[in-house]
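All protein chains but one are shown at their positions in the complex.
The block that comes next holds chain A.
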Amino acid sequence: MELTAFIIKAIIILVIFGLTLLIAMYSTYGERKVAGFIQDRLGPDRAGPWGLLQPLADAGKMFFKEDFIPAQANKWLFIAGPCLAMLTALMASAVIPFGSTLRYDGIEVAVQGVEANIGILYIFGVVSLGVYGIMVGGWASNNKFSLLGAIRAASQNISYEVAMGLSIVAILMMSESLSVGSIVAQQHGGNWNIWYQPLGFIIFLTCAFAECNRTPFDLPECETELVGGYHTEYSSMKLGFYLFAEYINMFISSAVVSALYFGGYNYPGMDWVYTQLTAAFGDIAGHNVATLLGTAVFFGKALFGVFFFMWVRWTLPRFRYDQLMNLGWKGLIPLAILNILITGIGVLFIQPSLTAFLK
């Protein structure tokens, strides 16, 4: 019994891991296609049908390029930089609930790597560690431009983490739980958090853009000022890992946004679908099909999030660095504190009086 549960869990974790990598890989293709569509051109279309093999061609190119380490660089830390970036990017998906439960042989297994009662703090901690990959790599390159790019990335991430944490606090006050699993379970049906937390959602989304170093906040990479930013000295697959980590981060933050604000695997009318499916396929198979449907909905939301990241990148101009810092410290943090106050008033006074009124 223990062993089957373990095997199912292992399969779920491996599938989530593989899907994360696959989605990150095809995000590079999607990015260029979206860019092509927005700029009224075709995008990649040479490798395979509709250019579908383009990510493989890119990976082949990355692997066969010369792997160069500058003579004055700190060799170990130079290698550790991209490793840390990939590690921290992949670690966050462990606590995200990608679906409800799967039933097999009388066991119920959640479609989630680990159900931790501090899940959201774990995600927050891993996100705050993401800085190290960039800083270590940028410093070890022994190049002024890399160092400046790394410092920019790090200060940006630290600044926006504060507002991000404060916007999460409002969610925690409503859901009274730190576990991502129960936060998602509370948004059953169409009862999503975004209806209650529109301001918090906007703050969180802005901070997610800044944490991923994406346009309009992609100042760590700036050709005109910094050559290439923190990965100026990197070549071959080490550079590939840095770029790849960015796409993984994009997918993970979209997944977190959809879990916290868009109900995760919940969708309107899911109870009706559930009863129809259990009536059609029987209790166990129907439950599993409903769960897989929820997981598909989750991935749909997360992929729309990734598309949104790209959409913004190719339509909005970027900020200047002082504007970015002003927005973070003077705009988002006071707004997030205001949001916490409003949420507190809502939870303490408005919600009880509303429920009393409706009764």
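Methods note: contacts are C-beta pairs under 8 Å (C-beta built on N, C-alpha and C of every residue); 3 or more make two chains touch, one makes a residue touch a chain; residues count from 1.
By our rule, contacts and distances are computed from a predicted model.
Participant: Pick, from "Electron transfer flavoprotein subunit beta", "NADH-quinone oxidoreductase subunit J", "YjbF family lipoprotein" or "Transport permease protein", the protein name that UniProt gives for the chain of this complex that is not shown.
Facilitator: The UniProt record for the chain left out of view names it "NADH-quinone oxidoreductase subunit J".
Participant: Of A:A10, A:L52, A:I118 or A:A280, which sits in contact with the chain we cannot see?
Facilitator: A:I118
Participant: Just one of A:L77, A:M237 or A:V273 touches the chain that is missing; which is it?
Facilitator: If we include the chain that is not displayed, A:L77 is the one touching it.
Participant: Which residue from A:F98, A:W139, A:Y160 or A:Y242 sits in contact with the chain not drawn here?
Facilitator: The single option touching the absent chain is A:W139.
Participant: Footprint of the hidden chain on chain A, which residues?
Facilitator: 74, 77, 116-118, 121-122, 124-125, 128-129, 131-132, 135-136, 139, 147, 150-151, 154-155, 158, 161, 178
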